[in-house]
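Apart from one protein chain that is not included, each protein chain of the complex appears where it belongs.
Here is chain A:
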C-alpha cells in the first residue's frame, strides 16, 4: 500500500502553470489598448500624418508665423496664470471641503464639478456677459479701471473657470487621507500653525497640487469654447492657439491647422510626462524607495 494517494494527481507535462494571482490581465490590457488606439492613437496618427505631408521647412514657416507665435505667448502666459490661480484657489476649496463641517457641504462638493459639466461655450458666453462693461461684475470692475472682457485677462478668467476642478479633485483625496496625528505631533513639538502648514501639510500635498496644476495648465492650453467668447480675439493681443487652428481650418489649410495643433499636443504631452516622472520619484521617497 505504498504511494497510492488518490488525491495526488500527477501534473500533466507541457501545461504551463499561470503565475499571476489576479486573473484577467491579458483581456483587460487588450481592451484598454484597443480602446486607446481607437479614440486616441488613431486620431493623433492622423494628425501627425497630415503634418508630415508638408515638409520640414513649410512646417517651420507655419508654426513660426508671427501671429501664431504671439498666440503661443498669450496662451501659455494665460494658462500659467490660470493654473497658478487654480492651485491657490483649488487648494483653498479642497481644504474647506475636507476640514470643516457646515450645512450645504454636499451641495458645494457637487457644484465643484460644474465647470466640467457645463458646455464650455455656455461658460464662455456667461462669463463674457458677466464681465462685459455693462455686466454685473464688469460694471463694478470698470470703476476700478479693470477691464476683463475682450482682454487677455478675460482669457485667464475663462481658463481658470473651466479647469479648477482638476486641482480640487486631485488635492481633496490626499488631504482627506492625511492623518491628524501628524499635525498634532508637530504642534506638540511647538510648531506654529503656519509652520505646520508649510513644513508638514504642504510637502505631502505638493505632488497632488503639481498634478492638479499641470492638468489644469494642459487643459487651458487647448481651451477653445469658453475662451473665444470672452477673449475679444484681436490679432497679436488676445488670440489663443486653438483659435489659430480654427482660423486655418476655416481657410481650408488643413496642413497648417494640424501643424499648429501638433505643437500644442507635443507641449501638453511633454508636460504631463514630466509631471508623472517627477511625481513618481517624489512618491517613491515617501513610500519606502531609496530616495
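Here is the rule we use: contacts are C-beta pairs under 8 Å (C-beta built on N, C-alpha and C of every residue); 3 or more make two chains touch, one makes a residue touch a chain; residues count from 1.
Quick note on the criterion: contacts and distances are computed from a predicted model.
S.K.: One chain isn't displayed here; going by UniProt, is it "Putative Zn-dependent protease", "SapC family protein", "Sulfate ABC transporter ATP-binding protein" or "Nitrite reductase small subunit NirD"?
M.R.: Matching "Putative Zn-dependent protease", "SapC family protein", "Sulfate ABC transporter ATP-binding protein" or "Nitrite reductase small subunit NirD" to the record, the invisible chain is "Sulfate ABC transporter ATP-binding protein".
S.K.: Quick one: which of A:191, A:210, A:249 or A:271 touches the chain that's been left out?
M.R.: A:191
S.K.: Would you mind spotting which of A:57, A:101, A:143 or A:181 touches the chain that isn't drawn?
M.R.: A:181
S.K.: Sort through A:200, A:237, A:255 or A:272 and give me the one touching the missing partner chain.
M.R.: Checking the options A:200, A:237, A:255 or A:272, the one contacting the hidden chain is A:200.
S.K.: On chain A, what residues meet the omitted chain?
M.R.: Spelled out for chain A, the touching residues are 179, 181-182, 184-192, 195, 199-200, 203-204, 285-288, 290-291.
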